[in-house]
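In this view, the complex is presented without one of its protein chains, the others remaining in place.
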Amino acid sequence: MGNDFSQTQDLISRGLAGFIPELVLSALVCVLLLADLFIRGVKPRTTAWIATIGLVLAGATLWPRLAASGEIFGWMQGGTQQGLLVTDRFAWFFQMFCLATALATLPMALDHAAFRARRMGEYHALVVAATLGMFMMAGAVNLLIAWLGIEFASMASYLATAFDKRDRRGSEGGIKYVIYGSVASGVMLYGLSLIYGMTGSLHYGAIAQQLQVSGASDLGLMTAALLVFGGFAYKMAAFPMHFWCPDVYEGAPTPFTAYLSVASKAAGFAVFVRFIAAFTTGEGPSFVAFGSVPFDASFGWPTLIAAAAALSMTVGNLAALWQTNVKRMLAWSSVAQAGYLLMAVAVYAAGRGRPSGGDLGPLIFYFIAYFFMNLGAFHVVTVIASRTGAQHVEDFNGLGRRAPWMAFGLTVCLLSLLGVPPTGGFTGKLQLLQTAVENHLVWLAVLAGINTAISAFYYFKLIRCMYLHENQAGLVTTGTTNAVLLALLVLPVLVLGLAFSPFIELSRSFGF
Amino acid sequence: MPEIGLNHFLIVSALLFSAGIGVVISRKNAIAVLCGVELILNAAALNFVAFNRYSTPDARLDGQIFTIFIIILAAAEAAVALAILLNLFQQTNTVDVDEADTMKE
Amino acid sequence: MDINMSTVMFFAFALLAVFPAFMVLFAKDIVRVAFWLLASLSGVAGLYIIMGADFLGLTQVLVYIGGILVLILFGIMMTSKDPLLKRARHVERSVVTGIVTGALVFAALAAVILGIGFESGKGRADGGATTTALGEALLTDYILPFEVVSVLLLFVLCGAAHVARRRKEGAHA
Partner (left out) sequence: MLLTLAIFLPLLGMAVVLLLPSANKNLIRWTATAFAAAAFIPIIVLSKGYGGGEGDSAEKTLLAQRDAVVAAAPAAARETIKSLLKEPKKLTKQLEAWSDHEHAPASALSDELKPLAQVAAADAYPALHEAWELTLAAESVLAKDLRYVEYGQWIPAFNIHYFLGTDGLSMPLIFLTGLLWVLCFVYSYSIEEGVKGYFALFLLLETGLLGVFSALDFFLFYVFWEIVLLPMYFLIGYWGGPNRLYAAIKFFIYTLVGSVLMLVAMLALYWKDGMDSFNLLTLTSVSGGFDMHFQMWIFLALFMGFAIKVPVFPFHTWLPDAHVQAPTAVSVVLAGVLLKMGGYGFYRFSYTLAPDAGVSQAMVLMIGILGLINIVYGALCAMAQKDFKSLVAYSSVSHMGFVLLGMAAMTTEGMQGSVLQMFNHGVSSAMMFLLVGVLYERAHHRDLDRFGGIGLQMPYYTGFAIIGFFASLGLPGLNGFISEALVFMGSFNSSEFFAGNSTVYALPRWIVYLALPGVVFTAGYILWTVQRVYMGTAKKEEYKTFKDLNWREVFSLTPLAAMCIIFGVWPALILDYMNATLDHLRAFVVSGGGI
């Protein structure tokens, strides 16, 4: 190691100074694990409060990083720093996003029936740990850290999925999640090793530079892309690694499903976008399209992603049509949503290297909308399930009368997921379609349109049950906290649909 | 006989990877699938070490470090998988991935 | 023909790594699967040592063979009523699928690897023991992942203990 010791020390201390939110989260994991040992009796609220305070604290320490930019940790190589993590607005957005998801799912966990009479410290610790892993995913600029972040978040998610030991479906979901997850991770690792072999570095910047200076074998890049995409697709719940989704979403405790479907997907997209940014910086065709691949000259990252987008939305929507379990339906819906989101990534990858390209605004805007609409939907499902034991679509019969506000909130969220004006989902999808059309991916936009129509079938299945089917059972009382959370999640969906101008600018500013 | 070089190791690793994929696809016992995953992980790790040894431009040990983390994470993953599996076994008396399938409708 | 020692060693270890790997695919019962895996991983450890990664070789033996495999064996013993249970006939067919897929994957990968045409000229020459260098790197350049992994191991330990612990009275875990 040719490093000067004082230089290294300097890098580490500067790194730690920019790393406070992660340190807070790490401490929070330890505190929560210990809390179960030292707090007597079953007090789910105590640990929930500890978690809340810790998450808010982490958010407060994260806030100033909005202005920060630059890489932290790592080493000096030829006079430039090759960091492990980067602090920029893009990372900040996704870190805040995951933090907010963790925070929003806390009240849901308190409300979840199976969680009411047990110690919850370990569960919260796992959620916080998953969030910590996602922090690393959002900021990773090094193959090792990207993979480590994914694994970190995954391990915590595996355990949280199987957290409810009395629930057999939880264990089943957990074992499927961990087995398929480790296969995906192994395949991805093999791809990463090829990238390392071809470029001789783990650092994104160095890889990009190496690719620009001396290039790499198109065949090798293509193989690595296919292998690596498997791992990323697993985290994004996108085709072809989407099949775990329904079982895990159904098996996991509903609050954690909500967390998984929002935060985990977002972190998966964050790490993926940053990864492909390193591979599509070049001006030459060899990076955007892999050039002289023997069987199809136009194959490249944009094509790969566009194909995955098309298949994700189609497979997700078609499979969702046949579901009668609400959580499974939302799981397939989230696969389809990953497809819509991948459209924006495909356009982004295609636009890199062009002066006007590379706008991540639509992706981020859709994620803002997705946060509210998907969490809103899961919130209602959790609340209703914990009071009526509702699992299936038919269990929601007559909810329009039994719990009018909850039903209204769920309807707004479902309409938003479907993409009907005036909701955030519509304006979000509009921008996704717009970028696709603008970048000559009209076929993908048309396919997304057709998919929207298909998805109306199953979203409306639930709406129909709530309003058009009768159920004589009495009113469902839901409590103030839940009503407040519902309002906090549903109102922004409408705001994003009606007055979205400022949010467009805002989401554009989070790109890199 | 040619001198042993990078490609030799890569071919060994490719063989391990293919064997691992084969195991993952054909086995139904969750523990056996896990063994297949270990093979895949080792293939990747072997790649990292081989590239580090034969083809990186400078004297850094990035590939070997990566391998250390692969080994650690493999251990953690095995622990998690087996813990969940034990719990599932207590409930259902099976470790068959396909049999643990009460959810599909 | 000059057959030097390292070539012989390579082929010996490569055989030790690859043959058992395929036996993992073919073996009839789960206990044999585990022991074939052990053999294969030892072969990989040997390959590490050939490449001058002595510390990794030792870690491989200690962690993998001493830790992970023991874990797997424990898992087998605790979840199998009859560990030596022969594979049922309907499962046999899927072995063919496994072999075919594996063969296809290998053919593709080998084509890619040979197609890329890696040069083995560069890289880190045999620089003696790596333990010191690795230790230094872990505490300087890679201090972040090193610490992060310690948090990971902590919560994995607690979480796994929680999930695997036998339920006592049901309600309170």
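Letters A, B and C mark the chains in the order given here, with residues in each chain numbered from 1 onward.
Everything below uses one rule, namely that a contact is a pair of C-beta atoms (placed from the backbone, for glycine too) under 8 Å apart; a residue touches a chain by one contact, two chains touch by 3 or more.
Here the structure is a predicted model, which means the values were calculated and not measured.
K.L.:
I'd like the shown chains that the missing chain touches, ordered by label.
P.N.:
Visible chains that the missing one touches: A.
K.L.:
If I consider the whole complex, including the chain that's not displayed, which of A:Arg45, A:Arg116 or A:Arg464 touches that chain?
P.N.:
Residue touching the chain left out of view: A:Arg464.
K.L.:
Out of A:Phe19, A:Phe94 or A:Phe500, which residue would touch the omitted chain in the full complex?
P.N.:
Among A:Phe19, A:Phe94 or A:Phe500, only A:Phe500 touches the chain that is not shown.
K.L.:
Need a quick check: the contact residues on chain A for the chain that isn't drawn.
P.N.:
On the side of chain A, residues 355-356, 415, 420-422, 426, 430, 433-434, 437-438, 442, 445-446, 449-450, 452-453, 456-457, 460, 464, 467-468, 499-501, 504-505 touch the unshown chain.
Operating definition for what follows: only the chains that are shown with their structure count from here on.
K.L.:
Counting C-beta pairs in contact, which chain pair has more, A-B or A-C?
P.N.:
Top pair by contacting C-beta pairs is A-B.
K.L.:
Which integer distance in Å separates the CA centroid of chain B from that of chain C?
P.N.:
So the centre of chain B lies 6 Å away from the centre of chain C.
K.L.:
Identify all positions of chain A at which a residue touches two or more other chains, and write them in rising order.
P.N.:
1, 144, 148, 151, 155, 159, 162, 165, 174, 197, 200
K.L.:
Name the residues of chain C that each touch 2 or more other chains.
P.N.:
Touching at least two other chains: 109, 118, 122, 133, 137, 142, 145, 149, 152, 156, 159-160, 163, 167.
K.L.:
Where on chain C does chain A make contact in their complex?
P.N.:
Residues 108-109, 112, 115-118, 122, 133, 136-137, 140-145, 148-149, 151-152, 154-156, 158-160, 162-163, 167, 170-173 of chain C touch chain A in their complex.
K.L.:
Okay, in this complex, where on chain A does chain C touch?
P.N.:
Of all residues in chain A, those touching chain C are 1, 3, 8, 12, 15, 19, 26, 29-30, 33, 42, 73-75, 84-85, 117-119, 122, 125-126, 129, 132, 136, 144-145, 148, 151-152, 155-156, 159-160, 162-163, 165-166, 174, 197-198, 200, 217, 219-220, 223.
K.L.:
Quick check on the complex: what are the chain A residues that touch chain B?
P.N.:
Those residues of chain A that touch chain B are 1, 143-144, 148, 151, 155, 158-159, 162, 165, 168-169, 171-176, 178-179, 182-183, 185-187, 189-190, 192-194, 196-197, 200-202, 246-247, 250-251, 323-325, 328.
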